[in-house]
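Omission of a single protein chain aside, the complex is shown with its protein chains in their original locations.
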Amino acid sequence: MAHRWGMAVDLDRCTGCEACVVACRAENNIPSVGEDQAQKGRAIHWIRVERYYEGEFPDVRVKFQPVLCQQCNNAPCEPVCPTYASYHTDEGLNGQVYNRCIGTRYCANACSYTVRFFNFFNPAWDKPLHLQLNPDVSLRQVGIMEKCTFCVQRIKSAEIRAKEEKRELRDGEPAPACVQSCPPRALVFGDLNDPESEVSRLARSRRGVKLLGELGTQPNVTYLQRNEWNDNNT
Amino acid sequence: MERRDFLKVSVLTGATAALSGCEKPAHTLVRFIPEEDLIPSVATWKPSVCTLCPAGCGLMVRVLPGEAEVVRNGKLGTIQMGLAKKLEGNPNHPVNWGKLCARGQAGLQITYHPDRVRSPLKRSGPRGSGSFQPVTWEESIREVVSKLQELQSQNQSESLRFVSACLRGQRHELVRKFLSAFGAPAAMVFDPLDEPVLRQANLLSFGQADMPSFDLAHTGYVISFGADFLGTWNSPVAQSIAYGEMRQGRPGNRAKFVQVEQRMSQTGANADEWIAPRAGTEGAMALGLAHVILKEKLRPAADNKATRLIAGWSQGLAEYSPEQVERKTGVPAQRIQRLAHEMAAHLPAVAIIGGLPLAHTNGLFNALAVNALNTLLGSVGMPGGLFFTPQPPSENAGSWSSESDFASVLLAGKLDGTKVLLLHNANPVFATPAVWKVRETLDRIPFIVSFGSFVDETSQLADLILPDHSPLESWLHDVPKSGTNQAVVSLAAPAMLPLHDTRAMPDTLLEIAHQIGGEAAKALPWENFQEMLQASMAPLRTADGINPPPDPEKFWSKVQEQGGWWSDKVRQAARSAIPQKQLVTEFAPPQFDGEESSFPFHFQPYVSQAFLDGSLAHLPWMQEMPDALSTVMWGTWVEINPKTAQKLAIEQDDLVEVRSQHGKLLAPLLVSPGIAFDVVAMPMGQGHESFGRYASGRGANPMTILAPMQVAETGSLAWASTRVQVSKVGKAKLALFSGGLFERPSELQQR
Amino acid sequence: MSRVASLYTMCPDAAAAERTVDALLSAGARREDITVISSEPFDRYEFGQHEKSRFMPWLVVLGAILGGTAGFLLVSLTTKSYPIVTGGMPITPGWITGIITYELTMLAAILTTLLVLLLTAPLFRWKQEPYDVQVADGKVLVGINPQGDLPDKVKEVLKVCEDGAGGGIER
Partner (left out) sequence: MTTTPDQIKHDLINHDVINHDLLRPVGQASARFFLVVAMLGLVVLAGFSAWGYQLYSGIGVAGIRRPVFWGFYITNFVFWIGISHAGTLISAILRLANAGWRRPVTRCAEVITVFALCIGAMFPVIHLGRPWVAFWLVPYPNERGLWPNYRSPLVWDFFAINTYLIGSITFLILPIIPDFALCRDKFSGWRKTFYGLLALGWRGTQRQWHRLETAMHIMAIVIIPVAVSVHTIVSWDFAMTPVPMWHSTIFAPYFVAGAIFSGIAALIVAMVFLRRFLHLEEYLPSVCFENLGKLLLLMSLLWVYFVFAERLTIWYGNQPAEVAVLWLTQKGPYRYLFWIMVACNFGIPFPLLAIKKLRTITGTCIASITVVVGMWLERYLIIVPSLSRKFLPYAWGTYRPTWVEITITAATFAGMALLYVMFAKLVPIISIWELKVGMREASESMPSVVAVSKARPTVSERSEHETVGFKNSHRVGKP
């Protein structure tokens, strides 16, 4: 049975520690754009931890919300691409084929979550920082749109390993870098087609909601809302 | 089989593809990745240890073959070697169980940093000019040795000084042995991340001069006084893992978390209830809670070392009735009542203190008060409470006490006689108040040797730089002091060959010792650090009580495989029986430098999520990581409440001058809802003069304007007790990653 | 005396041309042999009415239909001949096929119009007799291509219309 990769994000566990953000940079050769470009809003973070304040001092609270590509089943970014650079993979991911991309940036406009990032210039790494680059992930040159891939290269290698060992993939075996690193285990990754997998279980949770679900994009990422503490919940 | 070979090939091609591309990615073969065509490479994973903060997490390093330009016996060339590609947590390590924080993962960039010191350097210009010329290891070591022998010949051994961040494990042993054998005073610790006040308090309260650990996973109620325990404090990864369990790990049982601080930290942002008392009154608030619990007999009255330290405890803390506490702290009496009841109703409950509350003049009292509260809650050494990490048999307990605090030595003027200063992994010039005049003091020292990998503000003053390997290139040994309830010894072999002409600091020290000869050579018989480590692990072979004990070679390789040794059975930490001076403390209002009239704001520097005390500001990943709350990248900022900003008629992106009695700094203004009206907060870490291309000349350093206030009893820097004034001087531009502050903005906020 | 290539006369205006043509016809000239050249269209005059094309629109419609079909095939067939992984997403839904088909229909219509005009006008025939630059001044040229010998009557007619001005017998 084909996989359908999905993620569950437990907002009650997320502490806003940004471990996922750096894990993603390290895994996916995301270039650092520098201060000037960052000021222009051209920094690239495939996953970001959104921070929303609630209330005013002294009664302030904050909501942290990690946002990455939601890998929509009904993705607005896919149909608008004139060259099939953004396309739907058989495992339900919103794939992005970098060298099909001609840089219309249409997909980025269409994306309701603003999780697509554009290479405004050719990325450069001051030697020897380039030695860190991950050979599994291709570099993106100027004019190319890039985005979270659910670390498709990690999924792939897990699948190959499983095939060599002549077994099925274990639940949670392929884990994107962000999920692997997340200290409070706020991020859970797995196969939504397997009803027993942890991610399916969480996706069914009562706390589960889809980000901007009302838009009908049918994301494969489920957000578990934060609980409020009340005296008698023990 | 064929498949494997195929994969291996693809690794190499893949690697070279990426490498050749580094300069001009336009010319790289950008692989089509319809993921069906994707061929991942096969990596080897090697254990290592994270050395960036005192937590001491275990690492797994992803190593892939690649071509690197390296220097081998003086010649530059390209070789195929294993290259570290990514750092992840060691899944079996009892501190971080496979998880890793943002900073730990960025540690990878230290190894590949373009501005690393690539070979020994000798100062060629005047001090501080930063002009050095490369020299060979032989001559540089010979120079150090001659200098040291000179000292010995003039019996001035005690005028050799060694300053470093908190060292642990065999590195610490090595330094200690070296210094004592040489006849020099014990090493001085300079480590802004260290909490000497808390360790002192714990020594007094619990006879344990260590950082505490917390069993958050099983607790029912957490109240934290200023401790950023999910971000940067103590053992953040371990605490975050536990936090996740505390929130959602136990179906139907979600503990409450209350944070008490003046400026909302990343940790406070996760609290169910956030309370901002007056600065420096946290201890009073803790005792207020204790008062209620005692008065209403919500818990059996406790009477032990910890409580006896608090004046009036046995009388039920008459001084700390909610009303009196309200007057002291500004926290409503009913609220204190309520919290006390909640706490007692949701045991096990635990109180944590760290960071700013300890950095007031009454910091020790605050710590002792919280310790007492913990005792009253019965959380000490109990599941869901506070405990101390057991130490492995190989370690001599309380090794901290053998060091002296750099600050106290400095302020006591004991540094003046120093002839030779060895500098390792510490940057006091950067992270101390300007009024301490550390730069000037060091300038007076005739000969300074730095083991630094980067020419930072302090290494700039060095006459000789003997660059250390990067952690990934070195033998590592560490003994976590907190974050786990198992005795742990982390140990790792180098994950990759050195890129540059550098040497591990322990090996250099051994080399020096051997060349000096005499006592030093006798005290340090080992050929190299690896031998020393192997020897040090021997006692652990039998520690597990397995008999017959495993064969030494097997044990040694097993330890290396799993990244260290840890006893699977949970132990209680052994209390060290250190005689304590009797002291009884009561609440004394915190002292502040500067008149409230002219300096209306409390200045609260805080440990930055990205750079800690500034030791990571040179990593581009950290610079470009948006700070969780401010979402600022590549910069520093001054945080202030919107209402206060209105009063001062300043707004976001104004360049403001923050002035204390001891200096001023300029930084862009950030308006943040999560901060008290009378507080101005600022992250540490930026404002480096010299720390590689990514950090130098960027932002401002809050430490420079701090007043030389000291914490009572301990003498360490009270870095939260400076008052400042704020005024607009111009315009600036913050690189923010976020747009809106609020999820459902009202019409007004959209403008 | 070379043989007569074409005979024509310049008439001052359409009316005169009309009269000349009528005269020629009555003189027994064949309508197909008569050419009337003017610097503007005289669609209200009787001469040249037989040149009106009834078939042109139908050719265009035909072209449009062909174009539409081509468009439809372009979308529906070629996408199938380039099977792209789309994870089960439709490659070309009907609505979209409609859009492309529509555009190509229109394009074909335009091109056919152009083509038909160029071929049937006919254009691209340089050096054609008879012609006279006076046409540019608004005169109307009435000429005749003699098939074999012309009845003298015809020549007479042209002569009559000459009234001295211009006139090009035998060139």
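First chain written, first letter: the chains are A, B and C, and each begins at residue 1.
One rule holds for everything that comes next: contacts are C-beta pairs under 8 Å (C-beta built on N, C-alpha and C of every residue); 3 or more make two chains touch, one makes a residue touch a chain.
All values derive from a computational prediction rather than experimental measurement.
J.: What are the shown chains that the left-out chain touches?
T.: Output: missing chain touches A, B, C.
J.: Give the residue, chosen from C:L7, C:A29 or C:V75, that touches the chain omitted from the document.
T.: Within the whole complex, the residue contacting the unshown chain is C:V75.
J.: Where does chain C touch the missing chain, residue by residue?
T.: The list for chain C reads 12-13, 15-16, 18-19, 22, 26, 35-49, 51-53, 56-57, 60, 74-75, 78-79, 82, 84, 90-93, 96-97, 99-100, 102-104, 106-107, 109-111, 113-114, 116-118, 120-126, 128, 131, 133, 135-138.
J.: Footprint of the hidden chain on chain A, which residues?
T.: Contacting residues on chain A, toward the hidden partner: 37, 40-42, 48, 50-52, 65, 67, 76, 79-84, 100-106, 108-110, 112-114, 117-122, 142-145, 212, 215, 217.
J.: Given the full complex, what residues of chain B touch the hidden partner chain?
T.: The list for chain B reads 738-745, 747, 750-751.
Just so we're on the same page, only the chains that are shown with their structure count from here on.
J.: Taking touching chains as linked, do they make an open path (line), a single closed cycle (ring), a hub with spokes (star), an all-linked set (complete), or other?
T.: line
J.: Measuring from CA centroids, which chain ends up nearest the centre of the complete protein set?
T.: It is chain A that sits nearest the middle.
J.: Name the chain whose C-alpha centroid is farthest from the C-alpha centroid of chain B.
T.: Ranked by distance of C-alpha centres from chain B, the top chain is C.
J.: When the centre of a chain is set as the mean of its C-alpha atoms, what distance in Å lies between chain A and chain C?
T.: So the centre of chain A lies 65 Å away from the centre of chain C.
J.: Between chain A and chain B, what's the gap in Å when you average each chain's C-alpha atoms?
T.: Those two chain centres are 29 Å apart.
J.: Take the average of all CA coordinates in chain B, do the same for chain C, and state the distance between these two points in whole angstrom.
T.: Their C-alpha centroids are separated by 90 Å.
J.: Send over the residues of chain A in touch with two or more other chains.
T.: Residues 87, 89-91, 93, 95 of chain A each touch two or more of the other chains.
J.: Hey, what residues on chain B touch two or more of the other chains?
T.: 34, 36
J.: Which of the residues in chain A end up touching chain B in this complex?
T.: Of all residues in chain A, those touching chain B are 10, 12-13, 15-19, 21-23, 25-27, 29, 32-35, 38-39, 43, 45, 48-64, 87, 89-91, 93, 95, 97-100, 122-136, 138-142, 144, 149, 152-157, 160, 164, 177, 180-186, 224, 227-229, 231, 233-234.
J.: Spell out the residues on chain B that touch chain A in their complex, using ranges where they run on.
T.: Residues in contact with chain A: 3-4, 7, 11, 14-15, 17-19, 21-26, 28, 30-36, 38-42, 64, 66, 68-69, 83-89, 96, 98-103, 105-106, 108-109, 112-114, 220, 230-231, 236-237, 240-241, 243-244, 247-248, 252-254, 256-257, 264, 266-267, 269-276, 342, 345-346, 499, 609-610, 620-626, 628-629, 631, 633-635, 641-643, 673-677, 693, 698, 733-735, 737-738, 740-743.
J.: Using the touch definition from the top, list the residues of chain C that touch chain A in their complex.
T.: Interface residues on the chain C side: 84-89.
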